[in-house]
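Reading through the structure tokens given below for one structure.
One protein chain omitted, others in place.
Up next, chain A:
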Amino acid sequence: MNHMKKWKAIEVTEIAFLSIAMAAILILLSGADPLTAGRMFFNGIFGNASGFGEVFVKATPLILTGLGCSVAFRTGFFNIGAEGQFYIGALASAWVALNATGVPGVFRIILAIGCGFLFGGLWALIAAILKAKLGISEIICTIMLNYISMNLLGIAVRTFLMDPAGSIPQSEKIDASVTLLRFLKPTRVHTGIFIALGAVFFVWFLMEKTTSGYEFKAVGFNKRAAACSGISVVKNIILSAVLSGGLAGIAGAVEVLGVQKKLLEGISGGCGYTAILITLLAFNHPGGVLLVSVLFAALEVGANSMQRQMGVPSAIVDFLIGFIVLLILGRELLTGKMRAKEGK
């Protein structure tokens, strides 16, 4: 046990050191001074309120989609489709926000977010049923469904949801009464962050304290033993997948109602894929998802500041994230092998 803790500590410092070194090299390669760039990086995050707030604006959809993935991974349903579920959730909530004009402000927000959850969940249900009943790989299904949903949204913003006054493929602006309140002006932080934090608590409670969480865990680790003990494997896979898609759908809704205030293409910014990395790095733990999401968001905000101030490409961050993931997974593999060698 102690042994493992020691490994963990060494790993964390090593990985931090390696990634900082790599960042410095990349910045040098792009012709800038790493020290100034570093200062700009932190300046972007901590230098002013709006930058700091932006970290939480960016973290909100990451937390929600990350939680979504972690719920699905718990039962062994490898949901690569958070991206698509995000789009469907965004589409559904935008439609409700724009068209359910009979419903007054706050209730329309609740309805829109509810629909985001519902349709994101239904979108995941397609893959879940194919997997649970027919044994078709959920990885392939959810990836394919991502393309479908992306193009569905594309069709929507060019036809029935297109802003009649404009010529760009995007919806008209959502009425201010139906958007999420920005309560920390001048930052863009909106009430969506509370939805995300609520979801963190909900998922933690579900996983750790309820019989459903227990069933998810048993099914995820050993489907056969679960079935032999009378736990329904099909039911739990479907349930976790729907919940997972629903959370990604909420992320879409929150992004529409809190940040963009309209529906447009590419609205997710790839956060459905980033979510998979976040979940992996957080070892499926809801608290970990929160932490890693905030870290990823901070990286992005800092990198954007570097790019604005010094022209260092912000793509460096994507490079670094990939590098860190490889380091961590590679490390796991290495220590796992070493432990196996010692133990056998």
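Following the convention adopted for this analysis, contacts are C-beta pairs under 8 Å (C-beta built on N, C-alpha and C of every residue); 3 or more make two chains touch, one makes a residue touch a chain; residues count from 1.
The rule is simple: contacts and distances are computed from a predicted model.
The subunit not displayed here is recorded in UniProt as "Heme ABC transporter ATP-binding protein", chosen from "Transketolase", "ATP synthase subunit a", "Heme ABC transporter ATP-binding protein" or "Polysulfide reductase NrfD". Of A:Ala24, A:Leu197 or A:Ala227, it is A:Ala227 that touches the chain left out of the display. Taking the complete complex into account, A:Ala218 is the one of A:Ala218, A:Leu247 or A:Ile276 that touches the chain left out.
In the full complex, the hidden chain is touched by chain A at residues 1, 209-214, 217-218, 221-222, 224-230, 342-344.
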